[in-house]
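Of the protein chains in this complex, one is absent; all others appear in place.
Chain lettering (A, B and C) follows the sequence in which the chains are written, and residue indices restart at 1 in each chain.
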Amino acid sequence: MAESTLPKKLTRKDFVSDQEVRWCPGCGDYAILAAIQKVMPELGVPREKTVFVSGIGCSSRFPYYMNTYGFHTIHGRAPTFATGIKCARPDLTVWLVTGDGDGLSIGGNHLLHLLRRNVDIKVLLFNNRIYGLTKGQYSPTSEQGKKTKSTPMGSIERPLNPLRFAIASEATFVARTYDTDVKHMGQVFEAAARHKGIAFIEILQNCVIFNDGAFDPWINKKAKEETLAFLEHGKPITFGAGGRKGIRLRGFAPEVVTWGEGEAPPADLVVHDAHDASSAPAFLLADLEAPMVMGVLRQVEAPTYDAGLVGQIERARERAGGKADLAALFREGAETWTV
Amino acid sequence: MAESTLPKKLTRKDFVSDQEVRWCPGCGDYAILAAIQKVMPELGVPREKTVFVSGIGCSSRFPYYMNTYGFHTIHGRAPTFATGIKCARPDLTVWLVTGDGDGLSIGGNHLLHLLRRNVDIKVLLFNNRIYGLTKGQYSPTSEQGKKTKSTPMGSIERPLNPLRFAIASEATFVARTYDTDVKHMGQVFEAAARHKGIAFIEILQNCVIFNDGAFDPWINKKAKEETLAFLEHGKPITFGAGGRKGIRLRGFAPEVVTWGEGEAPPADLVVHDAHDASSAPAFLLADLEAPMVMGVLRQVEAPTYDAGLVGQIERARERAGGKADLAALFREGAETWTV
Amino acid sequence: MSATTTPSRPGKPILEFERAVVRFAGDSGDGMQVTGSQFTTTSALIGNDVATFPDFPAEIRAPAGTLPGVSGFQIQFGSVDVHTPGDAPDVLVAMNPAALKANLRDLQDGATIVANKNAFNPAGLKKAGYEQNPLEDGSLAKFRVIEVPLSDLTREALKDSPLDPASVDRCKNFFALGIMFWLYDRPLDPTYTWIRAKFKGKQVLIDANELALRQGYYFAETAEIFTAHYAIKPASHLPPGEYRQISGNEAIALGLVTAARKAGIDLFYGSYPITPASDVLHALSRYKAHGVKTFQAEDEIAAVGAAIGASFAGALGVTGTSGPGVALKAEAIGLAVMTELPLVVVNVQRAGPSTGMPTKTEQADLLQAMFGRNGECPVGIVAPATPAECFTLTVEAARLALTHMVPVFILSDGYLANGAEPWRLPDPDAIAPITPRFVTSSDGPFRPYAHDPETLSRPWALPGTPGLEHRLGGLEKWDGTGNISYDPDNHHHMVALRAAKIERMQVPPAEVMGPAEGDLLVLGWGGTFGALRTAVEQVQREDGAAVSLCHLRYLNPFPPDLGEVLGRFKRVLVPELNLGQLWTMVRARYAVPAVKYSKVKGRPFQVAEVVARLREELAQARAEVARG
Partner (left out) sequence: MSATTTPSRPGKPILEFERAVVRFAGDSGDGMQVTGSQFTTTSALIGNDVATFPDFPAEIRAPAGTLPGVSGFQIQFGSVDVHTPGDAPDVLVAMNPAALKANLRDLQDGATIVANKNAFNPAGLKKAGYEQNPLEDGSLAKFRVIEVPLSDLTREALKDSPLDPASVDRCKNFFALGIMFWLYDRPLDPTYTWIRAKFKGKQVLIDANELALRQGYYFAETAEIFTAHYAIKPASHLPPGEYRQISGNEAIALGLVTAARKAGIDLFYGSYPITPASDVLHALSRYKAHGVKTFQAEDEIAAVGAAIGASFAGALGVTGTSGPGVALKAEAIGLAVMTELPLVVVNVQRAGPSTGMPTKTEQADLLQAMFGRNGECPVGIVAPATPAECFTLTVEAARLALTHMVPVFILSDGYLANGAEPWRLPDPDAIAPITPRFVTSSDGPFRPYAHDPETLSRPWALPGTPGLEHRLGGLEKWDGTGNISYDPDNHHHMVALRAAKIERMQVPPAEVMGPAEGDLLVLGWGGTFGALRTAVEQVQREDGAAVSLCHLRYLNPFPPDLGEVLGRFKRVLVPELNLGQLWTMVRARYAVPAVKYSKVKGRPFQVAEVVARLREELAQARAEVARG
């Protein structure tokens, strides 16, 4: 019981908890759960060193199904709890699961500051463009004009692009994937896990009950070759039949170019540089709709908040030279006298 | 008393309230107040139709000094009150005053959603990169490493760029100005006032007490020719002595070019297009530090939230064809029977 | 239920009852809420008094066939006063084994169980955690079990329908409903009408559902499963008028629109979805033709902020939520108190603390409404006692808020919100107008804090009014000018003034049902009314005891005579679905040794348990008198 789980090679099953999974049949959440459970053993992190934190929403039930430590917190505030956990215990690997409502409506500010601080946490934002748990109101990612229970005449709000939000929040790792591609999810999750610092992943997730088919125009099997571009660092961004479409810049404006079978691609195709010091290119890619990009848009290195915190403590301890006992503390910065 | 103030030509003084102004001597807030009071009469909006809303902070005392309607609310929440005011009464002109702490720390989420919704409100964010009112803690715009009362060993957080935040939040008008240039402030304020929809203005503001000179490297009289580039829509972005420096793009990367006196500027200088449908160029400009850009980075048209709300009500009323009395309401959607 | 046999239609005899209780239970996907609603509407339409209790599973869907996935809907209907959905069902319709298991403990001996036999297969039994088939192992011997192969029968009935098998299977709830309609002798037409409206344009679905309903009815009439059926006559005690069914949440929505109209201002509703309050937002968002502005905010803080902003601008600013949302709104409500702006806060309470049990009912947010803010921060509080009363008290809450320029809470709960009862449509003209203290001009400099000596309301000057420009804020205000003030005496004065505002509210005297003095006073509030009233009346009737009920609608301020009323009884019992919150307020205020009676189970009181407790208390009271 009390031994670390590392020595023995873990399998997917080790990460399955004893709780019955409670999502609607057909919900995209199942596939995401499966993808995570599959990737976990690859990461070499013992179960007991892993913590899943979530807010409230269908997606936020996630921690119950992971046989790791877990904390299902309150609506929108998961980033705050996760920050406390990681700061108190930088040795833990912290994953955060949130929804488009949880993470971008009520929780937008906490998410923003979590990203900005570069706390070493992996964020999975399940974007189903709807409030699932409360039964179908529009969310900050719902398209304008959307008719829902609370907008019988259509929503009048402009949607937020989660990736642009993350990029503007200075996130050091920003990616997108989708629930019907277990392999791609796995790759992205693994890349996030290996990134040192905050990782933000938008996962397009289908809510069969309240927003079925929201991403169909992009991710359905037939269309997707033409509608999705899978990013690879250092490679030109291509898509379409035979990968014979690419993106070119006209000033700031991206433009799709096509070339014939057997032809060489144009020389001025945009080559994806995830490590670009400037986040402006990623910002531009995030907004593309034809094609929509999938994969890691941005990955740069920066000191993490948790490491900074620990670093200051170490430095302060050095300076104090071991004089940090309570008796010394009581006198610190004060004049004393004796009666 | 009960007459509208419009007919008579208003002057700056009409907008000065009877409350004694209470900022520290030398605070940048004075100049901003003066600039606003100067611009107000130009806008043709009667005093009584104008409402200033603010949160909490030194800057948020602003409404008390304006002889208009005003609401000094609670910390970080001013966008919510302003939204309610504008939605309830689209005939009012609503200004919102906030600080870097009020607007980007505790209030970041409300600001984000206000911008995203494109409510027709003008936002003035006084960025002094510090918490003034609570006497000197770092803020979300403070530079990394900053030593303050709460960070004696230096802050370990990465600062947020307010303009990038606003752009990612889909704001339709985004601008920057600074407290020592009354004329530039006036121009920007007026442009914002004339914009239909949300307008977000970052104002670099000096806090003499807790963060004196924070913007000196850019805005001090001697340096500023070389460090600031004033944007004009449709014109190349130039700066420096004689305006003989400009910006060119290498792929995504901006690059400063210089040309000699009497020489023609290079043909491929970036021409500022504030109305670009894509917000990526503005996002790029927002981050420049040498030079830092001033003026309107972005201004695009989009339907406002308040107009959308009113529009739906009008359409619903048309559809109901006047049958919207209480007796009809009580029966709406229900089966009734008589006893 | 005591029966009298009446001449019946040919076929089987009809037994007449005063009231009956039916519960439909099945999987979340089985349409139990619709089934129950249809039974209710039909019963109401034929003139019964009704009360309902929908019992949802947790918000999130559970796997089909499991206990957490069970959804229930209970209705009591009668020819006499019906105040509660009933303690125990006379008939339980169980669509699957999980539904049976989850509901069995609520049945009394002799109750009837209509079970969908087809669902009691090995897979279904396993999901419900049954080792053996309860229909076969004799464990249900105390009940009258009627096994109906509902799935088979529905499939058979719809064998000619072009619907796919899954859709056919989804019609079985209407087959069951047909059976129940026959059993309680109710017409099918209202349900036909509903089906036609609901599936408008989808004739296949209309046909299938109508057929399932009809075949269920015929099946019950024909098959040898029931020996008799029952009649419950129209209720004769209902005052004449036009009626509809109304749930608490619907009533709040209608009340808000009414109040705004009566005050001649617009309604602005700021809200963030949360169970069980979301339906108020949904209802209001459909009332755009009535000038209603709804705002789905990014969170609860934004919702209340926008509502306060709207009030500042001259609308009736309202925000609605449940307990966790109220927690988030606390700071902003404090600002409304300080700036003396009208605000209505709707709290549809649910079981807490924290996320708690979101779909279950509770009354544990009373002290939060009273005290859940920093500083001395008084607000008005009203609490409707029934779904229909949610209308009246919502209008009252708005009236108080607008008259005194102060926030007023409406404490509803999950039970009232989703429960329904007949509501006599009020005459709009008979509702008194609401007259806020608007000002449009001022002699001399405008004094936004010049308080009315009677209501202590400050004048409401709307932006847009020339000459009345003023600034509000959360810092302490100088009485009169409203300027920021740190003056010690002014602060004390203003703290007292804000408290006095609440005390100045005109609220009706305490209503005592039963003798004006006696052995035992039951002091209640909110959604427990039906059970308390029924229990008190039963004890009055059966025991001839001097027990009365005082059910408070106004919790801050209390009715002016409440202290006296309490003093007229030997013993005061305060039953609440919490650990004693009204009890705390009453003891603090009147220093009376009231006794608390707490039930915190996410469920309403049962009449029987209240009756038992009343008898205990009466015995206690007598013993004390004997001792003393």
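The rule is simple: contacts are C-beta pairs under 8 Å (C-beta built on N, C-alpha and C of every residue); 3 or more make two chains touch, one makes a residue touch a chain.
Bear in mind that the values here come from a model prediction, so they are computed numbers and not experimental data.
Across the entire complex, contacts from the unshown chain go to A, B, C.
Within the full complex, the residue among C:D266, C:E362, C:E469 or C:E617 touching the omitted chain is C:E362. For the chain missing from the display, the contacting residue among C:E331, C:E396, C:E537 or C:E617 is C:E331, taking the whole complex into account.
Between the chain not shown and the residues C:A166, C:A432 or C:A591, the one that touches is C:A591. Think of the hidden chain as still there; on chain C it touches residues 57-58, 68, 322-324, 326-328, 330-331, 334-335, 337-339, 349, 351-360, 362, 364-365, 367-368, 370-377, 473-476, 484, 486, 488-489, 491-492, 495-496, 498-499, 578-579, 583-585, 587-589, 591-593, 599-603.
Interface residues of chain B facing the missing partner chain: 20-25, 56, 58, 61, 74-76, 105-106, 108, 131, 133-135, 137-138, 140, 149-153, 209. For chain A, the residues in touch with the chain missing from this view are 1-5, 17, 19, 46-49, 51-53, 56, 63-64, 66-74, 77, 79-89, 91-92, 109-110, 112-113, 309, 312-313, 315-317, 319-320, 323-327, 329-339.
Simple rule for what comes next: only the chains that are shown with their structure count from here on.
Put simply, the chain farthest from chain A by mean CA position is C. Taking each chain's centre as the average of its CA atoms, chain A and chain B sit 30 Å apart. Shared interface positions of chain A, i.e. residues touching 2 or more other chains, are given as 105-106, 108, 140, 153.
Among the residues of chain C, those in touch with two or more other chains are 286, 288, 298-299.
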